[in-house]
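What you see is the complex with one protein chain gone and the rest in place.
Lettered A and B in written order, each chain numbered from 1.
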Amino acid sequence: MSALQRLFGFHGGVKPAYHKEASTTAPIAVAPTPTRLVIPLHQSIGGPPRPLVKPGERVLKGQRIGSADGNVSSAVHASTSGTVVAVEMCLMPHTSGLSALCVVIEPDGRDEWIALQAFDYRAATPTQTRDYLRDAGVVGLGGAVFPTYLKLNAGKQGKLETLVLNGAECEPFITCDDVLMRERADAILRGAVIMREMLAAGQVLVGIEDNKPEAVAAMEAAARAVNAASGDDAIRVVAVPTRYPAGGAKQLIRVLTGIEVPHGERSTDYGVQCFNVGTAYAIHEAIELGQPLISRIVTVAGNVGHARNYQVLFGTPMKDLIALCAPLPDSDRVIMGGPMMGFLMPADQVPVVKATNCVLVGSKKLFPPPPPEMPCIRCGECAKVCPADLQPFEMYWFSRARIFGKAQEYNLFDCIECGCCAYVCPSRIPLVDYYRFAKSEIWTREVEKEAADEARERYEFRLLREEREKQEKAAKLAAKTAAGREKAAAAVAEAQKPAVTPEEDAKKALIAAALERVKTQKELVHPENTVDLTPEQQAEVAAIEARRAEIREMAKPHLRQDD
Amino acid sequence: MLEALLVMALGAIVLGAALGYAAVRFRVEGDPLVEKIDAILPQTQCGQCGFPGCKPYAQAIAKGEAEINQCPPGGEEGIHKLADLLGREFKPLSAEHGIEKPKSVALINEQTCIGCTLCIQACPVDAIVGAAKQMHTVVASQCTGCELCLPPCPVDCITMEPLAESVETWKWKYPVVRLHPVQKETA
Partner (left out) sequence: MNNSPYFLQPASVQSVMLRVLLALLPGIAIYVWFFGAAVLVQIALASVTALAAEAAMLKARGKPLLMFLGDGSALVTAWLIALTFPPIAPWWLTVIGVLTAIVIAKHLYGGLGQNPFNPAMVAFALMIVAYPSLMSQWPAVGFTDFLPQWNAIFGTRQLDAITMATPLDALRTALHTADARATVAGVLGNDATFGNIGGKGWEWVAAGYFLGGIYLLQQRIITWHMPAAFLATLFLISGGFALYDPTRFVGPSFHLFTGGAMLGAFFIVTDPVSGCTTPRGKLIFAAGIALLTWVIRTFGAYPDGIAFAVLLMNIAAPLIDMYTQPPVFGHKNKRGGPP
């Protein structure tokens, strides 16, 4: 089958050592349920889900504990039955070392499922199926954790040419997709058949790097069975050349179909959509078994004695998982993901989440610290290996100099952070770090700019409103008074001064009373940012406040001048 | 000699006429410079610059009546951008106008608030909601952190809460340039 497929190349790429053998010798094992599960509510791209449970509540395995919030969001579920002991901020599996809201569950050991019921997607409308998948928490398991229901939309044409299943798994060390394909090929393809129907896709291409012959054979056998049952030859398994990052969604689509999906555009508009094989398996579980996404296959590899793949409940501490694999004594870090694109974890007790395809244990010996950074000599090696056809050294130059506009002109946001450029750089420049830095700076600026624009709009509207109110008040007064001009003029003049009405007199009395009441409290309540100030700073603050009071006085006539 | 003078004079007249025509024909409505300066200012409308809002300050800068270093919320970066736009020298933030503080939002202590509406009137961006004798609250997403609501509050129930960093707003740091230190001679 694969021989018939015409393949396309992609620019660049590198060939790091695979290190995949160690974790593929043993079959998938089920990791034991830990004594405590810490399940982050925010495990996918998009808005953080709202918590649905309170401490003390008993939950069942598969019970929804966080509901999708907003257009882009995905639900989370209890990984086993037990008691919610806390809904609190816990350390996230994120390089920042920051915390986020998590549901902490103490398992009761009974592993009691909710009532499981298959979902009849053929009887449901596509929207209903998508909502079901959103509430089942199915997200892309390749690492990007984009909510899957959003991708199961055929787009403008209503049908797709090609559905791509991504089993390339190009990152060194990671083998979770490999073993999943070896052991559960049928289930993966059952999920693929559902996706194909939802997307009305013509053909299904399963791309697998040719260094995984067992997975290719297993998938081919399963595909033969499915094709024989359906009577067409829609599912084809394609062995693609092993070259990192062939498993990048865009790169794999390019290799299999020749189509290049530009950054920021939907691949469905190009007649193609790509899912990870793990995601296809999760869809099978959600729709045909009624099980929401509560676990995944995780590779534990690196500096361990027995690298292996485990079926792991979300919320399991990485520490527990590593302990199963006999970590070597010189281990000094935990990386989530592979050595090319993985993220350093702040500690080993962080939980396994939907994005965790691999728990990579590192050591100085395995991942030696990079030699000192030298200046860029513009040798162009990075451009030669860039799979996005970028000019990495130009982006580096401008990111380093914080000239973000220029970095964007060199298409910084087309960068997929695959790390090929840094891998080959003879000057050992941490290029990807510069891109990450520049990207997050640009994002922050965009958010700030939006906030500033909104503030400007609201401020201008307020000025407009104040003006209108003043005029309305003056007009009302003018109409009320029979005497006419004199009084009206007086009223306008009055309106321009801070008007004192009996109503306001009463309010002032109230304020005075309140002031008395809180006088003692006053010492205790300080603005947060004025505590711990030096005398100089306090003097400064006082000066500023005085000047602001002046300004407010100045501002009053100024605002009036505008009409 | 005379011809030369005539030619020069003629040239001056022709070019002058062309310039005059262009000035009328391609007249720019509004003042784009003020808009550009205003786009750089942070729109906190806090008045720390000595002007009653960001726009008036922008107008003053455009007219050359104000320095570019009077905006504490804009910080050093804002001054750099203004300096680039206007071709002026960078100046450190003027101390008399304040210091750069971490971005904060106002928070009303609901126990203490007496519902006097004074802060609502002071807020330049209408980010405080409430009614007379009712408890007020700040819409955090719209608060610019200008602190203008602090002084009018008769019971001092408003505090400024610095915005905490979250996983979503966390930024990758500037990569540390790893260099070996210069070897010092043992002298």
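The working rule: contacts are C-beta pairs under 8 Å (C-beta built on N, C-alpha and C of every residue); 3 or more make two chains touch, one makes a residue touch a chain.
Here the structure is a predicted model, which is why all the values come from computation and not from measurement.
From the set A:376, A:407 or A:544, the residue in touch with the chain omitted from the display is A:376, counting the whole complex. Touching the chain that is not shown, out of A:32, A:70 or A:262: A:262 (per the contact rule at the top). Of the options A:87, A:180, A:239 or A:388, the residue whose C-beta touches the omitted chain is A:388.
The chain omitted from view is touched by exactly one of A:422, A:455 or A:544, namely A:422.
The chain not shown here touches subunit A at positions 8, 10-11, 14, 16-17, 95, 172, 250, 254, 257-263, 265, 269-271, 333, 335, 337-344, 362, 366-367, 369-372, 374-381, 383-384, 387-391, 393-394, 410-411, 414, 419, 422-428, 430, 432-433, 436.
By definition in this document, only the chains that are shown with their structure count from here on.
In this assembly, the C-alpha centroid of subunit A lies 32 Å from the C-alpha centroid of subunit B. Here subunit B touches subunit A in the complex through residues 38, 41-48, 50-56, 95-99, 101-102, 104, 109, 112, 114, 116, 124-127, 132, 142, 144, 147-148, 150-151, 154-162, 165-175, 177-180, going by the rule given at the top.
Those residues of subunit A that touch subunit B in the complex are listed here as 42, 48, 92, 94, 96, 98, 100, 370, 372-373, 430, 433-434, 436-437, 439-441, 444, 447-448, 451-456, 458-462, 507, 510-511, 514-515, 517-518, 521-522, 525-529, 537, 540, 543-545, 547-549, 551-552, 554-555, 558-559.
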